[in-house]
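Excluded from the complex is one protein chain; the other protein chains are retained at their positions.
Chain naming follows the written order as A and B, and within any one chain the residues start at number 1.
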Amino acid sequence: MATVTERLHVEEPAFVAPGRAQALWIVMRRKPLGAVSALVIAALVATAIFADLLAPYDPLEARPEIRLAAPSAEHPFGTDDIGRDVLSRVIHGARISLWVGLLAVGIGTVAGMLIGLVCGYWEGRLDLALQRVMDALMAIPGLVLALAIVSVLRPNTTNAMLAIAIVIIPGNARIVRGAVLSAKQNRYVEAAQAMGCRHLRILARHILPNVTAPILVIASIWLGNAILIEASLSFLGLGTQPPTPSWGLMLSSTGRAFMEQAPWLAIFPGLAISLAVLGFNLFGDTLRDAWDPRLRGSR
Amino acid sequence: MATHDFLAHPLRHHVNRRQFLTRVGWGGLGATTFVLARGRRVSAQPASPYPDWIPPSPKPPKRGGTLTRASAWDPPVLDPRLTNSVGLFQIASLVSNRLLRYPFADEAANTTDLTLKGDLAESWEGNSDSRMWTFKLRKGVKWHNVAPVNGREFVAADAKYCYEAYAKEGVQAFTFGEIEGMETPDKHTLRVHLKSPNTMFPQNLAEAVTVIFPREVLEEDGDLKKRMVGTGPFILKEHTRKVRAVLARNPDYFDKGRPYVDEYTILSTPDAATRTAAFRTGQSDFHWVASLSDVETILKTTPTAVVEEFKFLQTPFGLALAQDRPPFNDLRVRRAISMAIDRQKQVDTVYEGHGILGWGIPYIYFQDTKPTAAQLGPWWQYRPADAKKLLTEAGHGNGFETTLFYYEYFPQMTSQVQLVQQDLKKNLNINVKITKLDYTTYYGRYAEGKWDGMAWGFKTGYAVSLDEQTYQYMHSKSTKNYFRFADPVVDELVTKLRQTPDRAEQRTITKKIFEREHDQVLRMWMPYDPGFLIWHPYLRNIGALAIRRSDGYGSSTLARLWIDK
Partner (left out) sequence: MYKYALRRLLLAIPVLLLSSLIVFGLMRVMPGDALTALMAESGNVGERELQKLRAELGLQRPYHEQYLVWLWQMIRLDPGYSIFTNEPIAVALKKAIPVTVELAVLAMILGLAIAIPVGVLSATRQDTASDYVGRVVAVSGLSLPDFWLGTLVITFAAIWFRWMPPIGYASLWDAPWKNLQQFLLPAAVLGYRLSAATMRMTRSTVLEVLREDYVRTAWAKGLGGRLVVYKHALKNALIPVITIVGGQLGTLLAGTVIVETIFALPGMGRLTVEAILFRDYPVVQTNVMLVAGTLVTLNLLVDLTYAWLDPRIHYR
């Protein structure tokens, strides 16, 4: 399960950013691992988008007469417990996993960012109160919190996502708040405030750009974690429901149940999970290296 | 987490020699059992290389040694009134006795031998209208030599107290609620008066869930949650939740010289892969396995292991429909759904050809051989076109949306649920949304009986007796009517059945119940394989008995197990 408590220390103003893409490009050329991770993610996204075209079979179509067939030319990843094509399920699983990741991390990031911005920019009482709420959420172990939330909402993919989003919020809020605080120390922000610029304008023009770098770095790492949490929830029986082809469900249910008779049921979804998590993590590293070498911490 | 021993179970029948002599009405029975068993051997199950019966060892038993098993089940509390859970009865069946019991592995003639034997009772007898039953109890039986009973003698008043407590609240209330009154003419005689005739009452007292507990514990603690004390072959020495239960040999057990092993340790092991590893590494002496190919994988690393298959008598699982409301209250809808499901395909694939199509009442109660597909009736054949026609007649030509919740007792169940979903979609355009639940939520929701749509339901975890299998599960007023049907014909038949002393007539009525159930599609049974018991070769007399898994509700047979090393 994922690291739930993110601590990130932004000690000095994050840099302001012309040519972020350029910085990324430079780093990637220097660090092949970063480039590879970017490729992995690109492949994952493409797979998710074109799943219908790429998958040789319908991922839900059961043909029990060929159940547990070993990998072959027709079924390169073999077939599962009711004769569905594992390759097609892994391909469609990319869609589920990305959906899981994007929804959970999207909600978690946006909400965390808003809270962090509000807290960091205005400080004061509201900040104090919201920070305590965030601390309180962070004090509850993430998986337990997610389990409880899913139990309340009924187990399915969407609710698992919501639970993960809630788990993500406090860490993100804290990071954004830190970034805002340090951005505020910049002279131009002080100047803008002195000149009486509207808050929204200051936030949008001067603060937000400084916050996006750490947020994107963390979000990319969380994308990987979301996939793992979803898998853990599936293991505990509170995640995605059959027959939806989620990697986590495939690995934790049929993958484990038939791991000796039909190891391909575990190997391929397991590889997919590892590849995706690894990809997002390494890509997060690369983003960090490119955009803010001083931004460190968090795994 | 507690799971039920659905895989295990039920069946039975029988009558012992004494009863055979005293009660003419039951006459045919003992004999029937034998015949039955022979007949059955001929019309064997789908081929399996493993026997369903291993005769007792002819060697003289050796004393000593310890037995260990990695168990999926771990009872949250020890109060037998609070739960049917197999987790509790894997322990209670060894700590406590019942008044009657079924044969153990070393005395049964075959796996389906369900001749009633005395446990705490030596003999029993009913009056002419089967409303009064008299039990002569074994003399010199002592409670365990531990507080609070400290080895005092077991007497008839103990059984009376216990049954009264069961009648008052809990799992057994339905069975014991039919007792009108009890007397104890002397220390070793218990006389029970029933509210209405029940020729099968003694069988109910042999059910695993009717264990006799001492009044002192209930009186001192107010419940039975913390301590388990009995008269049985083993004393519960330790029970640490989520770790182990340790059962130590009771040196004062009334069956002299038994049990043979010094200690039996049940290790709480929730994960299935871990239990398999425990068997392979010798940490667990015996192990239940779900499928033929699972057996083969284990034999690859542990070739000396002995394998026995559980006999197919019934299925405990089926598709339960909310048939007290639309659309499932329409018989045509139920029949259409039943015909749209390809059961044979499930048997051939998910169960690797080793399974039954599914019926609810153990067939040995009404015929000698396993029911054939044809005997299940027209609505149990796979006829998708007819199904569609019937559903259209019922006004659902375009299908409908519904839900199905279940708990995964074993992985094959998840396969089945998804195949049913696909069949219904393909053949009837019924869209089923599946929810897989945790055990507690599932059990609570299912047993409460207020759910909508469908559930992958069960009928009972432990029942062996015919009365339990019919009246107590099928009568519309029963609290265990989980499939929620109310059929006046069934109500009449199951009531008549328990008033019928003659065994042959019982079989006829039971067959009628079976046919009625299938014709009306009251419970939509699904294919099933009771699985295999696998053990290390040094165990003797552990043999698997039909409906009484020795790792579950039938664990009392372990009093006769011995270790040959």
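Descriptive notes on the structure:
Just so we're on the same page, contacts are C-beta pairs under 8 Å (C-beta built on N, C-alpha and C of every residue); 3 or more make two chains touch, one makes a residue touch a chain.
Computed from a predicted model, the values in this text were never measured in an experiment.
Set against the missing chain, the residues B:T231, B:N250 or B:T265 yield one that touches it, B:T265.
Taking the complete complex into account, A:A148 is the one of A:L126, A:A148 or A:A191 that touches the chain left out.
Within the entire complex, the positions of chain A that touch the omitted partner chain are 1-7, 9, 11, 30-31, 33, 123, 132-133, 135-144, 147-149, 151-152, 154, 181, 224, 228, 231-232, 235-236, 248, 251-252, 255-256, 259-260, 266, 270, 273-275, 277-278, 281-282, 285, 296-299. Where chain B meets the missing chain, the touching residues are 1-2, 70, 76-77, 81-85, 169-171, 173-174, 223, 225-226, 240-244, 265, 267-271, 273-274, 276-278, 280-284, 301, 438-441, 443-445, 447-448, 479-480.
By our rule, only the chains that are shown with their structure count from here on.
Computed centre separation for the pair chain A/chain B is 47 angstrom, with centres defined by C-alpha atoms.
Interface of chain A with chain B (complex): residues 60-62, 64-65, 67, 81-83, 151, 154-156, 236-238, 241-243, 253-254, 256-261. On the side of chain B, the complex with chain A involves touching residues 272-273, 293-294, 297, 345-346, 348-350, 408, 411-412, 414-415, 417-419, 421-422, 433-438, 441.
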